[in-house]
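Below: one structure in structure tokens.
One protein chain is absent from this view; the other protein chains keep their places.
Here the chain labels run A, B and C in written order, and each chain numbers its own residues starting at 1.
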Amino acid sequence: MIVVIKKDQDRKQVDNLINWIKGLGLGVHLSEGENSTIIGLIGDTSKVDIGLIRTLDIVESVTRVQEPYKNANRKFHPQDTIIDVGGHKFGGNHFQIIAGPCSVESERQIIEVAQAVKKAGATLLRGGAFKPRTSPYSFQGLGVDGLALLKKAKNETGMPIVTEIMSEEHIDDFDDVDVIQVGARNMQNFDLLNRLGKLKTPILLKRGLAATIEEWLMSAEYIMSEGNPNVILCERGIRTYETYTRNTLDLSAIPVLKERTHLPVIVDPSHATGISRLVKPLSLASVGAGSDGLIIEVHNDPIHALCDGAQSLRPEQFEDVVKSIDLMLPAVGKERDS
Amino acid sequence: MIVVIKKDQDRKQVDNLINWIKGLGLGVHLSEGENSTIIGLIGDTSKVDIGLIRTLDIVESVTRVQEPYKNANRKFHPQDTIIDVGGHKFGGNHFQIIAGPCSVESERQIIEVAQAVKKAGATLLRGGAFKPRTSPYSFQGLGVDGLALLKKAKNETGMPIVTEIMSEEHIDDFDDVDVIQVGARNMQNFDLLNRLGKLKTPILLKRGLAATIEEWLMSAEYIMSEGNPNVILCERGIRTYETYTRNTLDLSAIPVLKERTHLPVIVDPSHATGISRLVKPLSLASVGAGSDGLIIEVHNDPIHALCDGAQSLRPEQFEDVVKSIDLMLPAVGKERDS
Amino acid sequence: MIVVIKKDQDRKQVDNLINWIKGLGLGVHLSEGENSTIIGLIGDTSKVDIGLIRTLDIVESVTRVQEPYKNANRKFHPQDTIIDVGGHKFGGNHFQIIAGPCSVESERQIIEVAQAVKKAGATLLRGGAFKPRTSPYSFQGLGVDGLALLKKAKNETGMPIVTEIMSEEHIDDFDDVDVIQVGARNMQNFDLLNRLGKLKTPILLKRGLAATIEEWLMSAEYIMSEGNPNVILCERGIRTYETYTRNTLDLSAIPVLKERTHLPVIVDPSHATGISRLVKPLSLASVGAGSDGLIIEVHNDPIHALCDGAQSLRPEQFEDVVKSIDLMLPAVGKERDS
Partner (left out) sequence: MIVVIKKDQDRKQVDNLINWIKGLGLGVHLSEGENSTIIGLIGDTSKVDIGLIRTLDIVESVTRVQEPYKNANRKFHPQDTIIDVGGHKFGGNHFQIIAGPCSVESERQIIEVAQAVKKAGATLLRGGAFKPRTSPYSFQGLGVDGLALLKKAKNETGMPIVTEIMSEEHIDDFDDVDVIQVGARNMQNFDLLNRLGKLKTPILLKRGLAATIEEWLMSAEYIMSEGNPNVILCERGIRTYETYTRNTLDLSAIPVLKERTHLPVIVDPSHATGISRLVKPLSLASVGAGSDGLIIEVHNDPIHALCDGAQSLRPEQFEDVVKSIDLMLPAVGKERDS
């Protein structure tokens, strides 16, 4: 970490800062120039509060040289992490497709969708049992009953299941869930992350609605620092001024993450845009950007099928997306698991 | 709610949509023009999933006429809600100043700061016991011990205490807290909001980092719909592209909220900018915008006092801010409680 | 256009609004419900100032049913526009690659780069002569001398040239330019757009740094409404809170534009991110998203080659990108022109 001190500052205040840094067990490399004094911090600065230093009156700027995350950092773990979920691998040259309905609604619905997406090429089944909803008056999901129905669909099809947790109070109910999803709104629910870090279950960590890449990796670090190395990152769109799409899918984040971390990264094109017609082009774009997989909403039920238009695809549309993905994967050196 | 159907759509799909709307117990007013068909929904549309309709292929646009929140809506509750905290009132023509350190660190620290801010004009004491931190390696607060120290400071000074909760698992520890704060990162932690709705303790609900005004009011609605009408909203800056300040304080939100809701609204100028030099001008700006109060960080301890610069003010600076506020309050027809 | 009037408004004010609308030559369809009055505007509403109506006190909301652009609108021109530049076609199933250096620096530089990128697969040559720079102290380009050098490179290689105009005062100097680029900062320089609309030269219209898709199409409409139908849109990243990349490339905009307009759409991955390592994955992502081409920075000169790192690729890296693009194009039904 490099701290640049403003010109002509009270020497005593600079010394106070240096002593405080030394008190944290760090070394100091001082370079005094004509226009500014530069303090280099030597040692493990990951615990130093950069925000505190930045706001000091004598400080011009602070630059972190070392990233504040370790477990998630590719520098200390150059090889891709490969996460195995029931024989299906995330990371490396593997490409996985997770598919299923937005919400679990009935035994028949979830089993039929599971069979349809499996046939079309999906390897894992998604479905919401606990649903985070902006309005307290909206349907909040079937809860534990939804988890039971997912388990039935898993037994029926052999597909591992992926579903969202909203509170650490439900953690025992997620014993049989193969991948536990943390939604965008809970990306910085640190108590929940800490608790998930004590499990070994793979965690699908969605990016917060306005999270920077670094904040997202720090949330992965929360889970990993507690002992769970199995984190799959999921880009799902960020909030910008553009309102035509619900969110702006940030595909630049994929190659950036591939440089900075060894963790697998997938994309959710359904929630990013909220428009089913955009799912295919953005799925193909995700392949091009280097994604390790996709999580796609597929429905078969009459309510959502109402007018062929919600963010979910019908099974035959999903099948068409998978076929196009297969045409593209060789260009990025990946293979779809099936 | 008004749904505009695209030109030349399959009549059967339009009928499907109309029947689905009727199935929700709503009336339908149909207006068929040359270029578009318009469906007006009649009845209580607060439970209708606007997102689902918007994404249908046959739909051009959906406009909500009725706001999706009721308990928080000024239309159904024209008078300002006044929330009394230990004799100090939020709302109406009252103006409250909450002050205290970022984190509770020791008995001596919290009592000394409490005495100093009380003398300068603060009526409630803030202080963090559970601290949400981006990094798992940063200091996470003293937890329940911090709550005990806050209680000591309350006994010593008579000031009601305001402190943040991070998980519904700690709710019993907050029995003696006078105002429970929900931080920006937890604004859409719906399980937590639901639980707080079952209390009567006033809730200080901070705006999420990228929350719209409507989403914020919907989070207030979560608390209120469970039975707790005592919600104080707190603007604390939103995330934008501008990086000179940590966040962009959205003071337009104050008069907008005053129109839309009857709940009290206060401002946190310390966290919004992260720069103590900006606390005074933004406190005065908040008064001008019509805020019902402020929550300001004040410190007296040597570590933060290091170089007079963190986002916290020293007690004498805080006193100067209060004096300037007093000069401005008559222009907005408010009176500071003391 | 649909105007929803608030409940219980002064009837006289509503009548004023209706008369004002009729005064614009529009018909009115009135629907009075229990909770709101709805005014439907009938006729060509593209000239109606939606902003003015929206801000009226009696108005709850205004929804535009008809898009405010006509010439650019796919509804009135369902087939893809194909723009031919010296035999190279933009639009339809064609895929073009424009390449060249950031700035024209010398005859040798521009000719060498032109030859290299042509060999690797580029069909048009880009190069900046007039450079928009944030700082008045930065190099502003060679100006008309740069244009002359581009012309030499064109003569040498047969490649049509693409270069940026910054002011309508230079328009005569651009006589021999094959595609005139309008940069992001000038997307709403309406006097410039009007002037370019009087030419027939194809215009490469970059998206403004914070422009919505609709504003961008309205700027195309400025050019088209003056008589120049040859507009190529170019996505180049938008400004968001994320600072790791210089801008956030909005690839969702590609399929959205493909629905709304018949104009060709290309992507600039070099400026979007400012990081050359990201050019390849984002080029492939652009192909997946359905782009009609790319504009890529390539250099061969020692200053930029300094450490192999600026946003420009070296010729051999560019060649590698083109090869991967070729592997992907069949999946989206496009063919690279060569």
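What we mean here is this: a contact is a pair of C-beta atoms (placed from the backbone, for glycine too) under 8 Å apart; a residue touches a chain by one contact, two chains touch by 3 or more.
This one's a predicted model, so the numbers in the text were calculated from it and none came from an experiment.
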Residue, one of C:E169, C:E259 or C:E316, that touches the chain absent here: C:E169
Touch criterion as defined above, residue of B:G86, B:G227 or B:P281 at the omitted chain: B:P281
Which residue of C:L56, C:I82 or C:L199 touches the chain not shown here: C:L56
Touch criterion as defined above, residue of C:N93, C:S106 or C:S138 at the omitted chain: C:S138
Chain not shown, touching residues in chain C: 13, 16-17, 20, 46-47, 49, 51-52, 54-59, 68, 132-140, 166-169, 185-186, 188-192, 194, 209-210, 215, 218, 221-222, 225-226, 239, 246, 274-277, 303-304, 306-311
Chain A residues touching the omitted chain (full complex): 2, 4, 29, 31, 33-36, 38, 40, 42, 60-61, 63-66, 210, 239-241, 243
Contact set of chain B toward the excluded chain (per top definition): 210, 212-214, 238, 240-245, 248-256, 259, 272-273, 277-278, 281-290, 324, 327-328, 330-332
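In this section, only the chains that are shown with their structure count from here on.
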Of all other chains, the one whose Cα centre sits farthest from chain B: C
Angle of the C-alpha superposing rotation, chain B to chain C, to the nearest 5 degrees: 180
Between chain A and chain C, centroid-to-centroid distance (C-alpha), Å: 31
Approximate Å spacing (C-alpha centroids) for the pair chain B, chain C: 39
Euclidean distance of C-alpha centroids - chain A vs chain B, Å: 27
For chain A, residues that touch 2 or more chains besides their own: 210, 277
